[in-house]
Structures are given as C-alpha cells and as structure tokens.
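Working notes, structure below.
Note that one protein chain of the assembly has been removed; the remaining protein chains are unaltered in position.
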Amino acid sequence: MTHMELWIDILIVLLILTNLKLMGSSRLSACIRTVALQGILLGALPLIAGHGQIPFRVVILSGVTILLKGVVFPWLLLRALRTSNTRREMEPFIGYSTSMLISVGLIGLAMWMGGRLPLPVPLKSPLVVPLALFTIMTGLLAIVSRRKAISQVLGYLVMENGIYAFGLTLAQKEPMLIELGTLLDVFMAVFVMGIAIFHINREFDHIDTDLLASLRD
Amino acid sequence: MTMNMTLLQIPAAFILAPLLPGVINRTKAFFAGRQGQPLLQAYYDIAKLLRKSAVYSRTTTWVFRAGPVISLAAVITALFVLPVGGSAAPFSFTGDMIFLAYLLGVVRFFTVVAALDTGSPFEGMGASREVQFSVLAEPALLLSLAAMSLIGNFHTAEIAPSRSLFMSLSEIYARLTMNAWAQSGTVLLLAAGAIAIVLLAENCRIPVDDPTTHLELTMIHEVMVLDHSGPDFAMILYAAALKLWIFCALLAGVLTPVRSGNLLLDTGAVMVGIFLIAVGVGVIESIMARLRLLRVPQLLSGAGVFALLAIVLVLRGQ
Amino acid sequence: MSLILTAIIVLCASGLASLGCGRIPGRANAIGAAGTVLGCLIGLAPAAEALWSGQAQALHMAWPVPLGSFHIQIDALSAFFLLPVLGLPAIAAIYGKTYLAAYSGKKNLGASWFFYTILVASMALVVIARNAVLFLMAWEIMSLSSFFLVCFEDEKEATRKAGWTYLVATHIGTAFLLVMFVLLTHHNPSMDFDHFSAAGMNGASISGLVFLLAVVGFGTKAGFMPFHVWLPEAHPAAPSHVSAVMSGVMIKTGIYGILRILTFLGHPDPWWGWVLTGIGVVSGILGVLFALAQHDLKRLLAYHSVENIGIIALGLGMGVLGMALNQPVLAVIGFAGGLLHVLNHAIFKGLLFLGAGAVLHETGERDIEKLGGLMRRMPVTGALFLLGAVAICGLPPLNGFISEFLIYMAALSGMGAAGVSLSGIAVITALAMIGGLAAACFTKAFGVVFLGEARTSATEKAHEVSAAMRFSMAILGLGCVLIGVSGPAVISAMKPVLETVTGYQNYDVAACLAGSLAPLKHISAAAVIFLAAAGVLIWLRRWLLSGRNPAESGTWSCGYLRSSARIQYTASSFAQPLTGMFGFFLQTHQEIEPVEGYFPSKGRLHTDTGDIFTRNLYRPIFKGVERFLLRLHWIQQGRVQLYVLYVAVTLLFLLVWNLR
Partner (left out) sequence: MILTLILLPITAGVAMLGIRSAVVRRCLLMVVAAVHAVLTACAWAHSPAPVLDGWLLLDAPGLLFLGITSALFLVVALYALGYLNREDWGKRQDFEEGFLFSNSRESVFLCCLLLFLGMMTLVTVSQHFGLIWVAVEATTLTSAPLIYFHRHRRSLEATWKYIMICSVGIALALLGNFFLAVASTLSENSHVPMLVSRLIQSAPQLHVLWLKAAFLFLLVGYGTKLGLAPMHTWLPDAHSESPSVISALLSGALLNCAFLAILRVQQVCVAAGQGDFGRNLMLGFGLFSMLIAAAFILQQTDFKRMLAYSSVEHVGIMSLGIGVGAGYGAMLHAVNHSLTKGMLFLVAGNILAAYHNKSTRDIKGVLTVLPFSGLLWVAGFLAITGAPPFGIFLSELTILKVALDQGRFAVAFGYLLLLSVIFIAMASIVFPMAQGAPSGLPTETSSDTAIAAVGRESALAIIPPMVLCAAILVLGVYIPPVLQHVLKQAAVTVGTF
C-alpha cells in the first residue's frame, strides 16, 4: 500500500464516519456541519487521488465543490434553520439507534454490490464504489426517515455527495462543461429547496413535513 | 279415390265437428246415469245463437268483435292442412305441422285479446291461464309430430338437396301403418300420449279445465268468452268444435293405423277413431276430477317429456 | 359506389346542418328529417342494385393511417343489411320529426339529429367497410352516436345510468373485436379484409378462437345473453324513433359482423353451431321470459329484441352446423331463416317501438299498469300495434312466421343428421316455447295498454297521433303483411346473399332453396284462404246482424255491479302464472302487503324483475375488481418520505434482481 492509497483510504473511512454521524445525531445544526465536512472531504478526494500531478480543471472542480458543498450550502441551510426556530429533529420515523443499525447493514449491502460490479479499470482503492453506494443509501435513508424538511434537504445533499464521489473518482474524463452544469443544477436545486423551506416556514410556522401530507387519495 | 276424400274432408269436418261435444256430453251423462243433452245439442245452440242479436259491452272495441271471426277463419284454414287418417290433406307441404300449430296460435291470440278487450277481471284471469298452458302444450305437440316424422326415415346420412328428409303431415300419417306400429310402437305410443294430453289441454277438457263449471274463478276457456253473445258466440262454439275435431283427427290418425288403400275401410276406421276418442274424453271427464291449477303445468310438462322421449327413442333406435 | 358515398355524405352534411340550426328547433328538425330520408333513399339504390344483380362493387383507396385503407364494397350480404340499415331509419326519421317537436325549446334538437344521421351513416359504413380499421372506426362511431342519442334526456338519473351501462358494454365488446381483427391479420401489415386468414401462430388454426371472440364482441352489440345487459337499459331510455332504429337495426350489425367473419374462417367446426344454438336457446327463452315480467312497455320491447336475436342465432346456428357437417340444405335454410328474421325483426320491432313511442308521446307514460283503453282514443296506432304484435309472435300470415318457419324447417330437416339432432330438438323446443311465451307477452302488452278501460288518468288527454307518425307506422305494418304473403319471392331474392354467406356455388343454393320454396308457396296460398275465410265470415256476421239491433251494456262482471277500471286484470297478474312457473330464472323481487283480517285495509303488491346476469354475474365481478383496486389506494398516503422510499425500493429491487 502506497502512501497515497493510505490517504485515500483514510479519507474514505472519514466519509463513512460522517455518514454514520449524520444518521446518529438529532441536532440539526450538527447535521449540517457534518454534511459540510463531508463536502469538504469529498472535494479533497480528487486532489489526493491525483498522483501528485493535478490538472488544472481538477483543481477548479475541487475548489468549486468545496466552496459549494462545504460553505454555501451549509450557510444557506443554517440560515433557514435559524429563521425557523428549529433545533432538533424530533421523533424521526426511524429512531437514531435503529438508523445506525440500518446504516451498518447498508455498508454490507454496498460492499456486496460494489463486489458485483467489477470495474473495467482498476481503481486506487477498492472502497470507492462501496463508499459511493453507501453514501447514496444514507442520503436516501435520511430523506425517508426524517420529518423535518431541512433533514430531507440534507439527505438529498448526502446522496448527491455519494454520486459525486463515484463520479469524481471514476469518470474524470467528463467534459468540464458538464461537470459545472451538474454542479450548477445541484446548487439550483438546493437553492430552490431553501426557498421552499422558507415558504413552508412562513405558511405553517414550522418546517415539519407532517402537515405536507394533505394531498392524498 | 284419394282425391275425392281429400275434397270431402273439409265438408265432413264442417258437418261432423259439432257432433263431438255432443258425444262427449252423452258419454258423461251415461256415466252419471242421466239422460243427458241431445247428441245434436251443439247444432241447436249454434243455430239458435245465429238467429239472435248481440249485446256488446261499452268497453269493447272492434278487437272484441274481430276475435271470433279471425279465430274461426284460422281454424278453417287449419283444416286445409289436416290429414284425416291416411288420406292426405288438400294442402300438404313440408312443415305444414308448424303451420297448423301456429294457426292454432292465431286462434289463441285473438281469443285472448278479445277477452282482454272486455276489461273484465275474470276474462283476464282466463286469458292469463290460457297463455300459460299453451307455452307448454305447443312444444309437446310439435315434438311429438316431429318424432313421428322421423320414424322409418332415419337412415340417410346426408340430406339430398332435392328432397327433404322431413315431411308433411299428410306424408307422416300416410306412413303410420300397422308395420310402423310393429316397428316403433313405443315411439308412437309416447307420441300419442303427448298428443292426447295436449288435446285435453287445448280443448279445455278435464283434467285441465272444466267446461261445465259455473264457478268463473276456476275456468279457462269458458270464462274468456263470457261476454260474447249472438252470432259471435256461435262462431266461437263452432270454432271450438272444429278445433276439437282437428285434435281428435290428429290423435285418431296415430291410433288407427289402417292404411289399406281401401277408401271406405280407411276412412271408416279413422272416423270411428275420432268418435271413440270423443267417447274417451267423456270417460276421462267422468272418472277424473279437475286438477288443481298449479298441477296443470306438471301434466303438460309430462306431455313434453313423452314427446322428448319419443324423439330420443326414434333417434337412438334406428 | 359513388351513390353510397353520396348517401353517407348527405347524411353527415344534413346532420351538421341540423346541428348548426340548433337554436331554431323547427328548422333543425326539418333539415335533419329530410336529410335522413334523402340520404337513405340515395343509399338504398346501390343496395337494391347489388341485390338484384348479385354483382359486388368495390372501391379501394389509400388512407394514410397505420394499418388502414379506405376499402369499401357492396356485395349481396352488405346490400341485404343495407336494406334495413337505411330503410328503417328513413321511416323512423319521418316519425321522429313530429315526435321530437314536443321537445323543441327544451332540448337541443339539432344535436339529436346530428347524432341520428351520424348513427345511420356509420351503420351503413359498418356493413360496407372492408378494412378492419375503417370497420372499427365506423363501429365505434356508431356506438358513440347511439350512446349520445340514448342520453337525450340526460336530466333523468335512469337515463344517465342506462347510457353508462351501454357505453361500458359496447366498449368492452369492442375490445374483443380489436383482438379478433388483430388475430385475423397476424403479422400482416395491412388490416384489409382481403388479407384475413385464420392461420395463426406457427400455422395452427386459430379460427375457433376468432369465432369465440366474434361471438362475444359482436354478440355484445347484438344482445346475445348473457352479454345483453345494456340492451334493456339503453333502448327504453332513448327517444322512441331512436329505440326503433337501435333495436330494429343497430343490434343487427352484430349479426352482420358474425356472418362476415364466418366468411373468412373457412370450414366451420360443428361446435360453433352448437355454441350459436345454445346462445339462441338461452337468449330466446330467457329474453322473452324477462320481457314477460316487465311493466315498462319499452323495456319489454327491448327484452323482446334479445329474444328475437336469439331466434336469429338459432337460424345461424343451424346454418353453421349445416356447413360444418356438409349438409347444404340445412345450411342454406338455416341461414335463410336467420337472415330473413333480421329483416323481419327490423320491420316489426320498428313498428312496435314507434307504436310504444306514440303511446308515450300522448300519455307520457311507459308503465303499462297505468295505461289501458287506448284503442278507442288511438285506433290507428292500436291497430298497427296489434299487427306488429301478431307479427312478432310469429303468427301466420305475417312476416314473422315465414322466418321462424324456415328455422323450424332447418331444425326438422337436420334432425336426422348426426351432430344436429340434439340441436334440432333444442331449436324446435325453444322456438315452440318462445312462440307461446311471446304470445303471452304481447297479448299482455297489447291488451293492457290498448284494451279494456283506462286505469289511470294518464290516458285522458291522449288522442291519435299525427299523420306523419301514423304514416311511418303504416309503412312498416304494410311491410309485415307484404313479406308475410310473398314468402317465396322474398326467399328467391335472397339467393345471392346466401351464396355469399355459405360460399356455395350458384347451383347448390338454388337447389337447396327449392325444398323450401314449395312450402312457402303453399303458405302464401293458405294465407289467401285465411284472409278469404275471414272476409266471408265478416260479411256473414254483418249480414246476420244487419237487421238486428245489437244492445250495449257494461261488461258482465259475474254479478259484481259496481265494477271499476281498477278491478281489471293487471299486466303483473296476467303474467304471474308464467313468471311464477319460471321464477327460478327470473328471481322476481316481490314486495307484498297482503290483505288481512276481517276488515282489510289496503293491500299492495309490487314486483320488480331486474336482470339476473346484472345481479349475479356482472355486479359481483365489477365489485370485486373495484375492491381490489381501491385496496391499492394506500399507496398514495401523502408523505414525501414514503414516496422517496418507493423510488429507492424500486431501484434496489431492480438492482438485486438484475445483478444476482
């Protein structure tokens, strides 16, 4: 194991831990910070994986990623949190300890699936694909199991992070325009969601999604 | 020879038919130990009614007046396809039995409609029963005739275009020889039984109906014609007599299988048969009680079963 | 060909014009009626020519829709069906002009005429179309336009329900037809009738399947039991001239469809004939039984359509059996009977519906228990209704007898052949019972509506209908008599039609028909004797009564002096012995408050005979499907978390499933 691969593995383990932390904590501000950390780590991933000689475009992309995921999104969300006077995720559909347990199970599933998908080109670390899958699943789990609208946005972000992790390490040859477009879209999505949370807060005086269940059959 | 008889059949029916009710009544009187009506009572009645005027209900319309006329006309037309014994009818054609049955249907239809025209509850009641029983009687009659038509005929695998396997009434009756009885007696017996029951039902005799009762609630045919009077009623009586004649002739044709070719012998035999059947009807009326109305459908279904059995036998047996 | 196209265009154009005049009811009425009559007359010309010459005419044009081409043809079969398809609507249109006038101002008459003309045009197109897409389009347009006609009085709940039932039934029926046509054109890029073949997958014959699909699909339109449930709902709800067209003609397109499909399927199997015969027996007997139990005059007539379709099916069943077993006589006579009954039923059922419409028009009442004594107020209508009633009962000397007689002949003549005997017995028994029951039913209908005394005040204002309406009915009545006395001529004229249906050569058909021509000639002669005898008797009666003075009095009520109209026998009580006897099939619902005690107060009896197939077959199926589907409603709970879960689970499931 080379020096660099070690660093990659450490990064991956850290990313996995951020996921677990997210599933285990009830304080929303802490969750947001965790996601911010995850974004920064993610942004750093291609820089470390780059064999020393890092192309300019990777630097730019990493910079934009760290800026957006580590700074802009958390800032947006923290603002929304502050206006809504919400501190904690109360009574999620799936409890914290259960969520942790499920997360552990999901790691196993991700490992299995990663093993079923042999990559055409050998990777720096065999953990990347499982990590990406696990992060995506964590994000989905957060969306599914939490009540607060903000938690769901966080879940979406985590999921996006997972996809990004996959993309950054596997498909570096993507044209930059597309990468930027993708990032822009994610940004817009979070922005629009933030606006929506603002309106939800104004309309219902809190950001629980419980009241957002009147349209049904 | 045959030609002569053919032409004579219809006048014979015209003249002799009213004698049949007389025979029945005399038989009943005999069994009851009474003197009874004259044998020619029906002729007297008709003659009397023809001389009379009529009374019409204010409720009635021309339908009421048309009823007897059309009924009688239909019965008269029916006589044209009726073979008496082995001698052919003036009109004999494939499927004439259906024509015959449906002409009797016309009689029924117009009798019923005329009854309903009076607006009387009793006549309505009679009409209702009349149509009920005919639903069962009609299939029985047709099926038994069909069974007889198949006797001795069920061997050609393919129907030749030129000639139908199925025959006219006259042909059927012409073939009902002693030989036929010897070969398929069961079939003929069953068919005859069915026809006999239909005869009793269609002509309103005991055990289906009691023509002499005076309790209107229990009557069928007689109650339907309560309001008719004068010449109309005469036509009804005459039509009823002719109808009885038709059925007696159908039954007698089966039961008197004398087909010697000798006109006198054949005709004599069937005439004797007709009047013996009338006597038989009288005997039945004397010794049986009228069935409850609810039982009548069972009796008629029995006729239908006879006819069906006859057909099944004839199809299986050959 | 141009004439029939002209006819269709004239019909559509007059419909549109009538629709345009929706605000001026009188003009809409006049344009609609006149256009229909004109269009129909134009269209009848090529039909008559094709029947006369026996030559088929065709027109084939490209049509840029998938699978479609504009291919039409008038052969003898099409021409034969064109006669009622264009004839009856023209007559009914004359009637409808006056009939609809009563609704002017209240309803959009223009729309009604629009759908009427479209209905006629699409029916004509159905019988001449030779491409499946064209056929199906015409077929569905026919169904839809008649649906809108049924919904004419949509402010009534019952009408809406009837329309719904009809729409659902016809749609499901069409689904079967879609499959049938597609199977017939297996792997063929064109759906022209020319390309139909019964060779299906891997060369195996699918003709049996196609036949069954045709029976269900077309049978739904025709009203075969148990697919008839829409018929007794929809026909009464429509305006009467439309009922006449629907009952008299439109349901016959189903019969046409079956016949047309039979011509593509090659040599039939015997079981096809047994299926048709079975359907005929069931439809015929149950149809007339249900008719007997009805109190609604138009509903009663609608059930009679089921019965008559049953009779037609008996004829077709005999015909198919004859073809299957190589018995040409049986085949030809059976088809002849069935086909002639198609025409006959159009005539007398049209007449009866128009008569019922006249009663409805004058009294506003369809419940026969509330009518009575109309014969004196509406003598012409009454007499014509009586004529129609006699004809539909199949009594000589009218037309109904001729066709039933032919079917009897077929059954009896086939009795000897193996494979037919059982069906033959069934046909004879069924026809005889139907005859008896129909007589019961129509003596009831005619007797209770027209004879006796008025039962309620509904009939007080009634008087004879207008000349135009009487004229329409009289034409149809004349048709009943003419066909009744000219049986041999009619049958001879049908020779090309039978050739088309059976596919037999010229010689065969003529020879097969010969056996039935002689009896028909005799029957015509006997009819003359009958009429002569009746004439003589009428004269005799006149003569006998001429000098005398017939008295008038009240009806003899066996001693009851204060009789009232209400003691008359009602329709229910008239039918009771028979409905009681067949109670098992009818399952009549009875509400009874018996007359009890020494000083009885009011007693009451109400009977209601719904359709057993609706109640015991369709409703449970529909309820079951509904319950199953409603159970799925928990899916849409409103929670976004759950929804995302669906997405995730679906994805996970697919991944695991495909990456095993």
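Read from first to last, the chains carry the letters A, B and C; within each, the first residue is number 1.
Criterion: contacts are C-beta pairs under 8 Å (C-beta built on N, C-alpha and C of every residue); 3 or more make two chains touch, one makes a residue touch a chain.
On a predicted model such as this, the values are computed, not experimentally measured, just so you know.
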Chains in view that touch the one left out, judged over the entire complex: A, C
Touching residue (missing chain; options A:Trp7, A:Tyr96 or A:Phe204): A:Phe204
Residues in chain A touching the chain absent from view: 117-121, 136, 140, 143, 149, 152, 156, 159-160, 163, 166-167, 170-171, 173-175, 178, 181-182, 184-185, 188-189, 192-193, 196, 199-200, 203-204, 209, 211-215, 217
Touching residues on chain C - with respect to the absent chain: 63-68, 133, 136-137, 140-141, 144, 151, 154-155, 160, 163-164, 167-168, 171-172, 175, 178-179, 182-183, 185-187, 191, 201, 625-626, 629-630, 632-633, 635-636, 640, 642-644, 646-647, 650-651, 654-655, 658-659
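Going forward, only the chains that are shown with their structure count from here on.
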Required minimum of steps from chain A to chain B, each step between chains that touch: 2
Two chains joined by the most C-beta pairs in contact, as defined above: B-C
Averaged-CA centre spacing for the pair chain B and chain A, given as whole angstrom: 100
Gap in Å, rounded to a whole number, between the CA centres of chain C and chain B: 35
Length of the line joining the C-alpha centres of chain A and chain C, rounded to whole Å: 70
Chain A: positions in contact with at least two other chains: none
Residues of chain C touching chain B in the complex: 326-330, 372-373, 375-376, 379, 382, 386, 390, 393-396, 401, 405, 408-409, 412-418, 421, 425, 428-429, 432-433, 435-437, 439-440, 442-444, 446-448, 450-453, 508, 511-512, 514-516, 518-519, 521-523, 525-526, 529-531, 533-534, 537-538, 540-541, 544-545, 548-558, 563, 565, 567-569, 573-578, 581
Contact set on chain B toward chain C in their complex: 50, 52-61, 63, 65, 69-70, 72-74, 76-77, 80-81, 91, 93-96, 98-99, 101-103, 105-106, 108-109, 112-113, 116-125, 127-129, 131-132, 134-139, 141-143, 146, 149-150, 153-154, 156-166, 216, 226-227, 230-232, 235, 293, 297, 304, 308, 311, 315
Interfacial residue positions of chain C with respect to chain A in the complex: 633, 636-642, 644-645, 648, 655, 659
